[in-house]
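A single protein chain has been omitted from the complex, and every remaining protein chain is retained in its original position.
Moving on, here comes subunit A:
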């Protein structure tokens, strides 16, 4: 029965079966001293005293109920009904990171962000950062008003001083991240014009200047193309983490998943090759992943070009030869899928990108999967000009500088130089919303609204427009930056009018549906998006690539022996703008499963060579030196890390982000430098790493919640086998009963439930799940899940209701040390979202002494907090380890106020979902399958005298998922998507449904707890010989 011979392991500890690990693996709830003080615990006498007192206090307090007020509106807004949510279409944009969204508000407070289904870019999907952005609105550390030289001032004073000083400053420069808002650009232009043609300098913390510059070389216009990963049968990526952090990851993930969905009827999927140094989210999803050194990456691209050019009969270029596994194979398959393949690179080197363009041209992908005729505007940064600006600033050539919502003192490679130069400008102004690293250096801070308080428009791509609208009145005395620019340029129009006027003159004319502008405006605002259809055209390539090829041959080396640093971004923290958001800090990284830190990722080989033994997050610090700069950073052993390279995440080491992010991790931007005017994210020379004796603990969720070594949690196979047999990779346990082997579900001690109305369930496709973690943050927002902080994560007490289990695999046998070494170098990765499985024969329900966890008539496993007395028997008995215990009162508790801001700050609490209880200390909690949404959906149907329609109720995780990996629905409804997905044919009320989909399985089927959550086997598109 056991078909594959792989061993799955979550961490190196598990793989090596370390005795300490085995001991801890059984303890889901390890006993630790109480958090905080290191003092000895209270004595028994103290305990009794306290108990006596608290009993008396509690009974006294209970006798007299406090007087509670019910305060209605004075004048109730017509659209707002208390307890009924309102939804507004809007747009999230931070620099060029973009998502069209729908904001859920309750009583005028935004509490949840979902994707906008009408958007052709991100659809209903979102990312963790977008989900979490709603908490940033309620950040206490946002500036409460304008500041002059660090002192609170009023707007009139600031306006008059800024106006007069800028007018006389001479040489005014405006520094900004990518602006994708046409009206903002117009406002900026107006401002620039008013101050003698001030120069607007755009840079991006995560620069893609190399791509835009290469487009200029190849096709004559600097732009990002529109990629179509769904149309590609073969995808080759050189270090581009397009599923996680590269350019427009939500969109790419959505497209990618489209090409990866398979059914028995259509057993076809795209094949994905990844060549990279760090193990990225994208790399972990690849069918073939080859770890390569950064110093070879350019040569690898050139080698691929040469291989394809040979087939196409074009000229090839000489370059140092590199031995890169799978490259030849990739070239063959790309050539075979001409016109339906895609090659991308994450490099910021324009020469590499020029060659990438040439490859896509040779493959006739131009105009199909790569479309330069429909440029994207997500990145407009120009590293060279920014570099020049820093030089000008320090040379005293800049009179006035205005930072428009950007933080280059922190997130530009030459941040320190820039920070030193700001004082040399006569006038310095920032519109940043917080007193961050840059804003704290300028004279005038005119804080902008949060995006949920603002009007704006966006043009993320040619022909694609979207709008954002305020969903709450400004919380502070802030002013929209565009309004500031208009005011300073002497224009008294409000930005809202300016925006409308801009749309009337430029966008309104592109449609013919209505001649009434107001109607057009209202419709666009309601939809949130507006598109103009256009045809894809292949852009014609200019000239040859010999210059680029020879530059690559010179710049890259096949035999670099020194250590190389590859700087990357994590999906949660991104470029660091939102680092002060505790939801993002505590979201465990999809790959390393680490929270609250960045760290130097090293290969297993490096660790062995340097005598580093990492165990359950306990590691050592190392001194990382790059050129003349060095930082002390903890080391994390990362399987899949290319030998000779180390990785370090950007976005950490903030000093002035706020109390959540300050001092978390180290700032990797400081280590970056510019190479020929391009920020270089892969440093291949002058890097050294020296292990220190300092001990450190990285808070990983990695080794927690193991399945006690039980196999067949993950079931997977490869495409050729699946084509032969749809049951490929399936583990189908059989149990002997009365002379025959039967399915475990045929034998039960229980009579089984009958669900007369609904039978809710989830179907999770592990082929679509890319592990991005958007669902985990969505769940946290929806269900008021507490943030516990680094120390408590180290104590293995994180509260997440849904986690994404990440399993590495290895072909080697345990004990075969040489074999392990090979496997650890480049493991296969599986992501498995794991939440309460809502078992129909639930083991937790039978052991609760107070019946606090019970089964509902709709298939839900219910958890009743007010009945729970905290025995934790249920958690002990849960085979999936998805129950969480409240070790502390996380709300209104000073010990957690620095991390759990959503439940401690008066302002932070505004983000809580009023329909979900904030749990008290000493109770168990777990996934409820968003019962509040189910109840509300049912009520809507009942009020309208109709049945519940499929799709109108959806869980937070399924809603957020950009790849549709999670399907929620009613398995009793013959017309529901989940019924179709699982191929449930019979119409039965029984809890035990006969599921006919071959790939669908229950995790731990043999114990027959009969969950309502189904998983679909993961199918990799590998050749048979290589699996």
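In this section, contacts are C-beta pairs under 8 Å (C-beta built on N, C-alpha and C of every residue); 3 or more make two chains touch, one makes a residue touch a chain; residues count from 1.
Basically, contacts and distances are computed from a predicted model.
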item: Absent chain [UniProt protein name; select from "ABC transporter ATP-binding protein", "Protocatechuate 3,4-dioxygenase, beta subunit", "C-type cytochrome" or "ClpA/ClpB-like protein"]; value: "C-type cytochrome"
item: Given A:941, A:980 or A:1007, the one touching the chain that is not displayed; value: A:941
item: Omitted-chain contact residue, chosen from A:168, A:534 or A:857; value: A:857
item: For subunit A, residues in touch with the removed chain; value: 59, 62-63, 65, 67-76, 81-84, 756-757, 852, 854, 856-858, 860, 862-867, 915-917, 928, 931-932, 935, 938-939, 941-943, 945-948, 989
